[in-house]
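Of the protein chains in this complex, one is absent; all others appear in place.
The block that comes next holds chain A.
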Amino acid sequence: MANRYNAANKALDLSKFHADPILQDSFCALYKPIILIAVIEIIGENIPELEALSLNDNNIQILTFLKKYVDKLKNVRILHLAQNKIRDMSMLDSLIGMPLVELLLDGNPLCDRLKDKALYTSEIRNRFPKIMKLDGIELPPPISFDLAEEHTLPPSSQTFLCNAEGGATVRQFLEQYFQLLDSDNRQLLVQAYHENAVFSLTMAYPYGSKDKTSNWLNWYSTDNRNLLRVTDSDRRFKLLKKGHVSIVSFLKDMPTTSHDIMNFKVDLTVFTPLMLSLTVCGMFKEMKSGHKHSPIRSFSRTLIIIPAGNGYCICNEELHITNATEDQIKAFKSTPMPPPPAVIVTPPQVSIQNVSVPNTPLIPEVNGIDDLTKQRMVEALSVQSGMNLEWSTKCLQETEWNFDRATMVFNQLHKQGGIPAEAFVK
């Protein structure tokens, strides 16, 4: 198919496909649904940006089966279907949703049946309101009402902080929490929860997922506290995990994970001296859960966090787990893996002896280092390592402002080529 694609115009010409000399050995007729679906799957995989598609002269009669595949052609504005065998206008219903501005249909039986040009045009426009060119003829712009204006969705942003001062706290909390969650020792998370904390889980499959068979969410369904389904009040109460011990024992049973912390979407919606409310959405890879390929899940966690000692602990948590959508998986895979944060191996100041003590703050105190000292450390590290100030700061933050550890970690990562070039741009 590659030789029929014109990348400059984002156009793919599949006219008279069955007569292609390259494909003479196999009979690839596009009027066969299975072949056309395969072709569209290939388009969706390889050239989702496709804008023009010609299927002229392919003996195509039936299109109804395409309904499910239209979203793979969501950028196609120009569609040529001339000289085929489409008999009825209703065949085009399955293509509704394509943003067509140009359509070729002449040479199909349906054109002979609809002699009234005005009616023909209106039938087409009912299905594709933006059509400007039909069978090679420019159409007058459609007349519309002012009320039916096009709304567009506001653009999204990755992080919202109701209070800028909360940013550092949130970042540190999340880094530590997810390091422990992804580690082999989730027991340590007991320190992250209030002794009377409550936790619940819901799960669902995302809209339109067709891979239900391969990525079952079975593990999560037993504890799914979906109030739309669970109506019995005893059961609702029972499904709530109460107290840090039972929460952590549940977390320990959950499949092991590897979270994509760089792409988290974070919303800090309450930040007062009394409490924080934090929502984290993102993806994780589920490890060792018996699936052939590690499934990529999408989650949303809502956390109510309160200060405890000189750190913080979670007192309410609602976790929602679902499968990542195809778009999400694509984004997941295109993110370069960040160099492993140096602190992962030994979470500082969290030692097993502390486990039995509830409410031990998760965030360790920064050992009374003032800003001026920090600045000097950053400068010193920058001189020694050659990294710019931003990356030197990052490195020191991640090693809890321990200068010796910071230089050691830098040397180690640098040797492995784990530090990106941008770190050295001054």
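By definition in this document, a residue touches a chain if its C-beta (ideal position, glycine included) is under 8 Å from a C-beta of that chain, and two chains touch if they have at least 3 such contacts; residues count from 1.
Throughout what follows, contacts and distances are computed from a predicted model.
Chosen from "COQ9 C-terminal domain-containing protein", "2-methoxy-6-polyprenyl-1,4-benzoquinol methylase, mitochondrial", "M-phase phosphoprotein 6" or "NTF2-related export protein", the protein name that UniProt gives for the omitted chain reads "NTF2-related export protein".
From the options A:T64, A:S90 or A:Q158, the residue with contact to the chain not on display is A:Q158.
Listed residues A:L114, A:C281, A:A380 or A:L413: the one in touch with the omitted chain is A:C281. Screening A:E45, A:D71, A:E379 or A:E422 for touch with the missing chain picks out A:D71.
Listed here are the chain A residues that touch the chain not shown: 71, 97, 151-160, 162, 194, 196-198, 200, 202-204, 206-208, 224-228, 233, 236-237, 240, 242, 263, 265, 267, 269-270, 274-275, 277, 279, 281, 298, 300, 302, 304, 306, 315-316, 318, 320, 322, 325, 327-328, 330-331.
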